[in-house]
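Complex shown without one protein chain; remaining protein chains in place.
On to chain A.
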């Protein structure tokens, strides 16, 4: 048994030398082969970060933003504005294109499609109303213009609808009344008439629809515009940036509960006055409203007593210091990160009543209110807006006095401030324009259109900047893991952006705004995803320090044996050569 066993296993040291060498070389070569063919790819695959596919080419296309905005204008000539010869050539359609290059990556083009026609009999009847407001109302009952379009009615010079010095009346919906100029009285050709009308219609368009200044202001996230005049800077600083939702908080400040017991019907007032505006603005953003009452909340500033009017006054200079002490006491909804608009109503305490705000010229401000850009507004109650309170308290008044607040007046001021802060308010119209007061909804249709234009452009600009900078960031830093959900959000953002741009070009304002909002939501979600944190900064020397102790002990024997094999093969080759000769 033992001998057989011994014969089976030949000791390694007895085997012939050549066989040993060959086996050694084979072993080294196979180990090297395993390391290179299996090991290196395995190490590469297991240490690479998972990066889902992103539509990089489409994102690069979006980086060069080309926005086409188009508006439909209908110009209706009333009786007495066109001669019969001119009337034959009307109806006709004209298209105007204007290109603007904002910077190397952004280009805008505006297209106005103007349709000229004459008025129908019903429209003539409507224009025969005594005042412009009534004409506007009856014109609206005839037809409703879709979002983003305008109708301009050209009325003869002698018409009594508009006052003497007013040439254009802008209604509450999407109509304007334009008084034809006197030089068109004598018979001219249709081309001359249209040439005369064109700049005036363009002026109306700038007020009622998008204008170049508005659109470039909306692009401020994308393009660093040099500041224009002071008014435009103030406008851009005042209005809140586009956001999917806003929170509005109404606060009643009562510094003196011992003297005043306040009653304000905030629920009813919000329902009646504020909610119609917010419902009309619902395509633009979501709003949530809450209200609170704060007791013993003082203004941080001491008012001065004005003996000439025997009232207390607050100077306009000291208003800036009012907000900070109060803001510390205002709460906010902890659940959302939406921007908050605060509207405060302050009832002065009995010792400092009545309290009025004076402007720089020492005149009383009629609204007794002020607002802070991107924050909200503060209003001090006026005596005349409060029931049940005399100017001065009698000696035998029983404290606390019940005070009922006239919410209509208060909400009128808050509504005006809300319009300013949301960016609805347009700048002062050019001379000769008369703008109808906005209705009970607090918002005219054309103002809503303007807001929708600028919000769509702003959303598209912001979303493209976000997506391109995200793509750039992910490209630059190779260590960040790109999960599937992020890739999905980016793809959906890109799709929504492309749809938004095409809808804007087609002139469908509602769809364009909706797609742009979706684009913003997806792009923000992708950019601010918590998993995209590049935390580990690996300088190159640290990478070497990690890998060398792992790989060097393994690679050195392999390399040395390979070198030995190569040198032996070369030696053999050299030995063989003389033999061949």
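The definition used in the following text is that a contact is a pair of C-beta atoms (placed from the backbone, for glycine too) under 8 Å apart; a residue touches a chain by one contact, two chains touch by 3 or more; residues count from 1.
The rule is short, and it goes like this: contacts and distances are computed from a predicted model.
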Mind telling me which option in "ER membrane protein complex subunit 1", "Kynurenine--oxoglutarate transaminase 3", "Aldehyde dehydrogenase" or "GPI-anchor transamidase" is what UniProt lists for the chain we can't see? "GPI-anchor transamidase"
Identified contact with the non-displayed chain, of A:469, A:488 or A:567: A:469
Thinking of the whole complex, not just what is shown, which of A:321, A:351 or A:543 touches the missing chain? A:321
Considering the complete complex, identify which of A:370, A:446 or A:515 is in touch with the unshown chain. A:370
Candidate in contact with the missing chain, chosen from A:272, A:383, A:483 or A:508: A:272
Applying the definition given at the start, please give the residues of chain A touching the unseen chain. 220-221, 227, 230, 233-234, 237-238, 241, 265, 267-269, 271-273, 316, 319-321, 323-324, 327-328, 332-337, 339, 357, 359-360, 365-367, 369-375, 377, 379, 407-409, 411-413, 415-417, 419-420, 425, 437-438, 440, 442, 465-466, 469, 473, 477, 527-530, 532-535, 537
